[in-house]
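With one protein chain removed, the remaining protein chains of the complex are shown where they sit.
Showing subunit A:
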Amino acid sequence: MLPLSLLKTAQSHPMLVELKNGETYNGHLVSCDSWMNINLRDVICTSKDGDRFWRMPECYIRGSTIKYLRIPDEVIDMVKEDAQAKSRNRTEMNKNRGGNSSQNQRGGGGGGRPGGGNRNNAGNRSGQGYGGGPSNNAMRLGGAAGQQGNRLPHAAKNNRK
């Protein structure tokens, strides 16, 4: 359950957004991006002290200024379906990718990929940035350690699904 997948699923739903400055915005989510920038429509803005209100037809809010968002409970049931579909696609993609790289015998690319594969298995996106960058030695060290540690729990997780 990723915060941004939940948010994406909540599109067209009503929600409350509180900004770091204390103002709250109630409106229907129109769109959001990976920075959590959001577009709302039919918005009611409440001042920090909660005694003044404005209506605005639509507004754009910068993601970095958001403190939290309140989302209707029922959205969480919808996001699970999304997540399952996504993880299914991802495992298929991994299979394809594994087959290709072994056929092509791309040395450098192959060296970088195990990290990437491991990242996908672990569901940890933060590894992505490092996948292509560091030297192969560094990757092997990280990859070996990571695989030993991660493979078992992760495989178990996959089997459950």
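Going forward, contacts are C-beta pairs under 8 Å (C-beta built on N, C-alpha and C of every residue); 3 or more make two chains touch, one makes a residue touch a chain; residues count from 1.
Going forward, contacts and distances are computed from a predicted model.
Asks: Name the absent chain by its UniProt protein name; which of "Exosome complex component CSL4", "U6 snRNA-associated Sm-like protein LSm7", "MMS19 nucleotide excision repair protein" or "Dynactin subunit 5" is it?
Replies: "U6 snRNA-associated Sm-like protein LSm7"
Asks: Touch as defined at the start, partner being the missing chain; which of A:Ser5, A:Asn39 or A:Thr91 qualifies?
Replies: Checking each option in A:Ser5, A:Asn39 or A:Thr91, the one touching the absent chain turns out to be A:Asn39.
Asks: Could you list which residues of subunit A touch the chain missing from the display?
Replies: On the subunit A side, contact with the omitted chain comes from 19, 21-22, 31-34, 37-39, 43-44, 47-49, 51-62, 65, 112, 128-133.
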